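Supplied in structure tokens, the structure appears directly below.
A single protein chain has been omitted from the complex, and every remaining protein chain is retained in its original position.
Presenting chain A:
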């Protein structure tokens, strides 16, 4: 991740503040920064979303393509994730610099979605063993100011909510082979149920307390963080410890509990907001990238 240089005095200042539940920008330890979400920003995709969390900006585009299902699960489609750390975010990402971070992020996303209930993969099947929908979820990091995992997961949830997969029907042609036909009406599409899509919460251990949504300065003061991905019911789909330090088992129990609490509370307002935005329809004011 992009790093900032933090002096010893500043580290002590941040540490003491967090000990008293007061962060540099006035937030509590479990508060998020100002978040802005907008869906349907890129018209060439089947679903897209852009999220700005403080100064972190992430753009997700989802494209649905028809492919062959995986041999072991012939009646399910699948998702493919790719995270691109663009050199726009920070000069450290120029060339191959951002590749390591990108692979780490996409591998974590595969783990987060590696269960039966997050996305209903059976609904992505067209004909068992031959055709299925493959959703390519591409994440682009535009600006990097800490807390990438959270921003990416929320953006993916919003983009999947916005995804419109065209309806197809199979017909057999003269020789007995199968033909796929896309329906003529561009508005005839299938939507995904994103109720169970989890959101990732990153908790950074700073001193003896943990903080949610750490900025780059706070991250520089912490030795280890815990990433936990939570669904709206409170089930944990993936956890991971990142960073070069070690954690006490007691801190891990505390952080998992806090992460579950924060994550669970994130889903309801998010779904409400997405449904509200959808209901505005064509009257919605598009902010785009310049707002």
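Convention: contacts are C-beta pairs under 8 Å (C-beta built on N, C-alpha and C of every residue); 3 or more make two chains touch, one makes a residue touch a chain; residues count from 1.
We take it that contacts and distances are computed from a predicted model.
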- Note on the structure: Out of "Mitochondrial import receptor subunit TOM40-1-like", "Proteasome subunit beta", "FAD-dependent oxidoreductase domain-containing protein 2" or "Exosome complex component MTR3", the chain not pictured bears the UniProt name "Exosome complex component MTR3"
- Message: Touching the hidden chain in the complete assembly: which of A:75, A:114 or A:183 does that?
- Response: A:114
- Query: Which residue among A:15, A:66 or A:236 touches the omitted chain?
  - Reply: A:236
- Task: Can you work out which residue in A:31, A:65, A:100 or A:179 touches the chain that's missing from view?
- Result: A:100
- Among A:9, A:72 or A:280, which residue is in contact with the omitted chain in the full complex? A:72
- For chain A, enumerate the residues touching the unshown chain of the complex. 71-72, 96, 99-100, 103-104, 106-107, 110-112, 114-117, 224, 226, 231, 234-249, 252-253, 256-257, 260
